[in-house]
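Next up is a structure, given as structure tokens.
Note that this is a trimmed complex: some chains were dropped, and none of the rest were shifted.
We call the chains A, B and C, going by the order they appear; numbering starts again at 1 in every chain.
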Amino acid sequence: MKLHPAKLLFLQILVAVAALALWQIGATVPIGGDFLLPEFFFSKPGDVLSRVVELFVTGTIWKHLWITLTETVLAFIIGSVGGVVIGFWFARKPVVAAVFDPYVKMVNALPRVVLAPIFMLWLGLGIWSKVALGVTLVFFIVFFNVYQGVKEVSPVVLANARMMGMNERQLFRNVYWPSAMSWMFSSLHTAVGFALVGAVVGEYLGSAAGLGYLIHQAEGVFDVTGVFAGMFILAAFVLVIDWFVTRVEKRLLVWRPQAASEQN
Amino acid sequence: MNAAARATTAEAPHAGASLAVALDDIAISFAVKGRPVFNAVAPTSLHVREGEFVAIVGPTGCGKSTLLNATAGLLAPAGGTVSIFGEKLVGLNARAGYLFQQDALMPWKTALDNVAIALEIGGMRRADAVAQAQDWLKRVGLARFTERYPHELSGGQRKRVALAQMLIRQPKILLMDEPFGPLDAQTRQIMGTLLLRLWAQDRKAVLFVTHDLEEAIALSDRVVIMSAGPEARIIGDFPIDLARPRDAAEIRLDPRFHELHRMIWSQLKAEVAKTYGDDMNGLEASS
Amino acid sequence: EIEKPNLTLGVGGKPLLYYLPLTLAERLGYFKDEGLTVEINDFGGGSKSLQALIGGSVDAVTGAYEHTIRMQDKKQDIRAVIDLGRYPGIVVGVSKRKADTIKSVADLKGAKIGVTAPGSSTYILVQYLMMKNGMSPDDASFIGVGSGASAVAAMQKGEIDAISHLDPVISKLQDMGELTVLVDTRTTAGTEAVFGGQNPAAVLYLKESFIKANPNTVQALTNAFYKTLKWLEKATPEEVAATVPQEYWLGDKDLYIKAFNASRESYSPDGNINEASMKSALNLIATTDPKIDPAKIDLSKTFDGSFLAKAKGQ
């Protein structure tokens, strides 16, 4: 079942080509008089790609990319560290968890778009208000998973560790943390995307630079090509961050038996 | 019931000596959803003196593991008290080491780390802990498997890692739940001898659950028999008056050994028969 | 001497024609000429840029004059120093499908009207028009359609019967032949028909405290915008198109020039706001928002003409 890397890459490219082809057809071949993907709303793949190239060639993108990257990485790190810490804390203090449970859920339901002005008030217009927006997304995703992950620790392994005389800190390091790790990483894969979304939405709602700013500018003047080019860069970008997360994951989870579904 | 239980209280022969473990009238119940409470262990008592090696035998599912869990402080008894070295046990039993019946190694640590951590948490420097752990893994025959993760070991190898993990801390009370179950007869004897030597060193108290009556007699000072559950109690208490030090293999040739074996076996057999009296009508027990 | 040469300026949708003078001032280098370095922050909407001003994260905003009145009600002292657009620039039009049935504002009864957002100026203008025509605002249903492509989509798909919106959406819809105009406040004629005079739209406003503390900075800023207005008064559409970034062309230079020509009259030629147009603006708000009591509003505190006067004097 294990795919050869070259074959895998080939299949992946095939999917991309197919998607682009469908896009091209939808944008240029009318079906029953209507375009499925009217150019006004979807642009055309060729245009988008050449815009992406242009952005990189002229170099305008770098400044924006750098700002968005900083925001995303900060949001991701702060949000996930916060989620892990609070998640562990809640999982280990059932009373705290029970008392705050409804409030955590309430805060998670607040639309971040509405919170943006408040972040700007507190944190100014710089990167930090965008980071804050990203953090509010990342935090909850990581938090809920870590909280559950800690509760899923094998009772026998835990009992054994406690009988060895581990104190709370040692239990954390040697039992809860490694055991909750796969839960945490699962949430991190989701969170990477959301960190970026948070940063971009923050920029979109008020900023002077960043990919979100670019997209917002393009949207205001019906420059769909620009919007799609921005989104494409965003998306490519998240793969890079996720690649780092996956590397760290692989490193930290060496001890695991191969997942059942990966065997034979 | 209470009186009957008392009548067969497994009491240390020399009641005056200080007690390492004293289970007094303890009863243990489990809440099972949608059913009446399951009284696994009826009020029963068991005393283990310092330096005493007590083996517990009994039919499967009678409550041996449950009793060890209560002694370890992992399970709160529904009634009665657990005292450790004269003090009432609150929370975990910090003086005991526990070898669980199930796999309890940390899957994210290698065999070596699993053993070394037992010392490291006490504050020992890592290098020293590792050196000792290496030595212990060698003693249980796993010198070549130190870098393996638990899922890369066989069942018997995992058990031996767990054994090293418990023994390396040299706790004053050893709780062992079928420690030699998945080992071949030969390895069992080697491990038994290892255990006896350690035990002799500084008067550890041992509670040893096994299904192998010969092993129980060969190793212990007393063999305690539990009745079939529910409401299991201790119904037999046999002092083993074989000379020490013993050799786990040779002792089996001793005539007194056979006498004891016959004696205990006959009571045990009756007890097991009772279990199947209820449940095994479909099958004629063949003994 | 300029107290604060590095300024942050907020705007809600910089590429919009509504805020054209800002982009021109930037591109023509007039800020630099005045010794200012202006960082322009673009926000999701006009209200967000105002919130940023109040919160202190921007120093000045190009936004709706209406905000200065509303803020007085909220006890925030915000003042305009120069007018950029003398007409609201809002167009109310109907879908070509409904052009036969909806011929005037009076026919809007029961219609589904798209506005940029509930509570926004496009929303208020329609309400005002309806009330002037003897209807209650509840006689139609209002649908927020957003500011960009989604507004075009809503019209195209026939989800709304009429729309109250700004450029470039309006020009795009006209270009597509989807729209029949009912009221056009981009032009002198259209605005006078509705308000009987001017009704200031985009202005440059700042906090009163900032104006007091940095008079020279504000003066420089006003100068830059005044120069821009003067440039714009004489510029040809071609020149304007050449000055703004190419991305602003709506994908098509001709369309951009058409849109610019339609809006041309709405740009203020001199930056001034007179009594009458202030009252007209207040009337618009007070009519549609019962919570605002016109008696409590001191209009003289909404516009500070002193900087403009000096700029003119140069």
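Note that a residue touches a chain if its C-beta (ideal position, glycine included) is under 8 Å from a C-beta of that chain, and two chains touch if they have at least 3 such contacts.
Bear in mind that the values here come from a model prediction, so they are computed numbers and not experimental data.
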{"item": "Displayed chains are single representatives; whole-complex counts", "value": "A x2, B x2, C x1"}
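We take it that only the chains that are shown with their structure count from here on.
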{"item": "Longest centre-to-centre distance from chain B, chain (CA-based)", "value": "C"}
{"item": "Chain whose averaged C-alpha position falls nearest the assembly-wide average", "value": "A"}
{"item": "Geometric centre distance via CA averages, chain C-chain B, whole Å", "value": "84"}
{"item": "Separation of chain A from chain B, taking each centre as the mean of its C-alpha atoms, in whole Å", "value": "50"}
{"item": "Multi-partner residues of chain B (each touching 2 or more other chains)", "value": "none"}
{"item": "Sequence positions of chain C contacting 2 or more other chains", "value": "none"}
{"item": "Chain A-facing residues of chain B, complex", "value": "72, 74, 92-94, 96-98, 100, 102-110, 117-118, 121-122, 149, 151, 162, 165, 169"}
{"item": "Chain A - residues contacting chain C, complex", "value": "40-41, 113, 116-117, 120-121, 124-125, 204-208, 213, 216-226"}
{"item": "Sites on chain C touched by chain A in the complex", "value": "8, 10, 13-16, 39-44, 48-49, 51-52, 55-58, 147-149, 152-153, 168, 172, 247-251"}
